[in-house]
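Yeah, one chain of the complex is gone here, protein chain that is, but the others are all in their spots.
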Amino acid sequence: MQAPAEYAAHADVYYVPPPSIWPIVGSVALLTLAAGFVMVLHQMAAGPLLMALGAAILLVMLCGWFGAVIRESLSGKYDAQVDASFRWGMVWFIFSEVMFFAGFFGALFYARNVALSMLADAQLLWPGFTAAWPTAGPGMKTAITPVEAWGIPAFNTLVLLSSGATLTWAHRGLQRGRPLQLKLGLALTIALGVLFIGLQIHEYGAAAFTIRDGIYGATFYLLTGFHGFHVLLGTVMLSVVLMRSLAGHFTPARHFAFVAVAWYWHFVDVIWLLLFIFVYCL
Amino acid sequence: MIEPKHIDRGVGPYFCAIRSLIALLAGALPASARAEFAVNLPAPASALAQQIFDLHTTILWVCLAILIVVFVPMAIALIRHRRAAGHPAAKFHDNLKVEIAWTLVPVLILIAMAWPATRLVASMKDTSKSDLTIKVTGHQWKWEYEYLGEDIRFISNTSTPTTQIDGGQSKGEHYLLEVDRPLVVPAGQKIRLVLTSSDVIHSWWIPAFGVKQDAIPGFIREAWFTVDKTGTYRGQCAELCGVGHGFMPVVVEVVGDGEFAAWKQQQKALVAAATAGATKTYALAELKALGEKVYGANCAACHQPTGMGIPGAFPALSGSKIATGDRSAHIDRVMNGKANTAMAAFGAQLSDLDLAAVITYERNSWNNATGDLVQPADIAAQRSGSAK
Partner (left out) sequence: MNSDAIALDDHSHAPSGVMRWLTSTNHKDIGTLYLCFSLLMFFFAGALAMLIRAELFQPGLQLFQPAVFNQLTTMHGLIMIFGAIMPSLVGFANWQVPLMIGASDMAFPRLNNWSFWLLPAAGILLISTFFVPGGALAGGWTMYPPLFIQGGIAYDIAILAVHILGVSSIMGAINIIVTILNMRAPGMTLMKMPMFVWTWLITAFLLVAVMPVLACAITMLLADRNFGTHFFDAAGGGDPVMFQHLFWFFGHPEVYIMILPAFGIVSTIIPTFARKPLFGYVSMVYAVASIAFLSFIVWAHHMFTTGMPLGGQLFFMYTTMLIAIPTGIKVFNWVATLWRGSISFETPMLFALAFVFLFTIGGFSGLVLSLVPVDIQLQDTYYVVAHFHYVLFSGSAMAIMGGVYYWLPKWTGHLYDERLGKIHFWLTAVAFNITFFPMHFLGLAGMPRRIPDYALQFADFNRIASLGAFLLGASQLLWLYIVIKCVRGGAPAGNQPWDGADTLEWTQTSPPPYHSFVIPPLVK
């Protein structure tokens, strides 16, 4: 891409964007969304409306903000140092996501390996309760039939793993200047992502227990739910990247948006593998 | 077992100096009911508490010594190396030997501190070979004691009148640290506590015993103590547990063996009397009078003595649909509580008579005038009904 002459004149200047309206719009969006959500939780009439409003503002903000970033990127305002900032930023963002999931995995581990045996020891309170996983807990008589790991979940593992492969293939295409491979790879990845989500929804529908069924239900749905949400987000981001590919935004040398989304996607992949092992198999 | 040592107030004299200093400072203030200025842990009554006391004293000395070693040089620097005194600045900014020294020496000090602490923790954890086991259940905001293997179970409520709290009446000696029925244990025996809770986390604490243990709903935790000296020991709940947290005292009476046996007999007689009372039929006035007491002890903290509750947090009972509507719905709410709210299931805590009385009271007080009577038998009927 051709950099504007004025930029080239002081190429060592780190690009500082002009004042922007989007952050404050984003804050208003989150405030509205949060207020609406609380009202929904407490069955207040205005809740859904407020939430919708908040979501709409958030959407506008995201489009506006990322639009600005894309425009700046296309007009060549980002030098190598800015690019490095984006890379570092993404790395640390993913690290924060890792810690988020670590918290939930920690909860699962604690419930299974620490709390359960203490509950079984408390025979004075829960006579006859034994430490067996899965459990809905000593106070709820429900028996839990877990989801069979080697059915849909195993297939889903395959789906996500191959989506990782197609994405890498697309990246190859991008790096080697084969636009068709890039677009096809992206489209395939998105399709696999959608397939995964579809199957996950099906699995939820077919599961013999709900989120209310004790600690097993709670950890199962929160872990897989947050993962599914991340897949959804990843799919949306992939779609944006596909559209930008179609618009010819990326060059073999400069395509950080693609890389960022790919990192994110692989991260979501790895989380799934852990989920498959710790939630479904063990 | 560890033998109790004599009570050693190691840092006593120094604390005395501090104490008089502070007393001087406070001299300008109006004297209050009991000027104590206690500056140390309370006098230990158990071997464990004694060891904790000694450990704390030792650590305090160590810290004081380090404080002097660190801050005397600092003070010297601040006095001698002032610019105003014309001291020129040196240029050094490194010295490997010194730095290694002040890393290693603290390591050694810490190891020396950790050693006695480790031994003490191990003995605090050892609840084996106990003579008597008592189950302690925390409720918002009272303690329930059950002597396992004996037919004794009772609830220990604060007995400080609200009039003392809001200042209408002058405060008694054991203000906020007194209960209607203390826990009674024999002296010299190893008492094992198994603790749990019915609602939120509480913490059972008697400072003089060196025992503080959280009571966690749905789980059992253990603690133990042995106290040789008879007497009354006081503490309070030590984990924030809602609006009554400050009003949840723990009182233990340590008595001689003979006295303990007599006390047990008396408790059993009380249980028998209560069973008999549960089959009787009562008049409205009788029930209301008893109900008012039960209400004051169990319900008023939330629903307020006026029955008006605290809007948004605790509903008013005066004029409430439940307290003026269907009787069995009212009994059900009080007996079984409401999940995920502060309204506990009082069926497990109160006797049939108490329940009947408090419900009758609620239905015939403030703006409620249903004229309904609820008899202990009604409660019993609903209990067996809900059990099926």
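When the chains are written out, they are named A and B in that same order, and each has its own residue count from 1.
Here is the rule we go by: a residue touches a chain if its C-beta (ideal position, glycine included) is under 8 Å from a C-beta of that chain, and two chains touch if they have at least 3 such contacts.
Computed from a prediction, not measured in an experiment: that's the story for all the values here.
The chain that is not displayed touches the following shown chains in the complete assembly: A, B. Considering A:37, A:169, A:263 or A:278, the position touching the chain not shown turns out to be A:37 (whole complex). The chain omitted from view is touched by exactly one of B:137, B:236 or B:298, namely B:236. Here the missing chain is touched by one residue of B:42, B:161 or B:296, and it is B:42.
Think of the hidden chain as still there; on subunit B it touches residues 22, 25-26, 29, 32-42, 48-49, 51-52, 55-56, 59-60, 63, 66-67, 70-71, 73-74, 77-78, 81-84, 87-95, 98-99, 102-103, 106-107, 110, 113-114, 117-118, 120-122, 124-125, 164-167, 171, 173-177, 199-201, 203, 205, 207, 210-214, 216-219, 221-223, 235-247, 310-313, 340-342. Within subunit A, the residues in touch with the undisplayed chain are 6, 10, 12-14, 16-24, 26-28, 30-31, 34-35, 37-38, 41-42, 65, 68, 77, 81, 84-85, 88-89, 92-93, 95-97, 99-100, 102-104, 106-107, 110-111, 114-116, 118-119, 125, 135-140, 211-219, 221-222.
The criterion applied here is as follows: only the chains that are shown with their structure count from here on.
The touching residues of subunit A, counted against subunit B in their complex, run 118-119, 121-122, 124-126, 138-139. Interface of subunit B with subunit A (complex): residues 135, 194, 196, 218-220.
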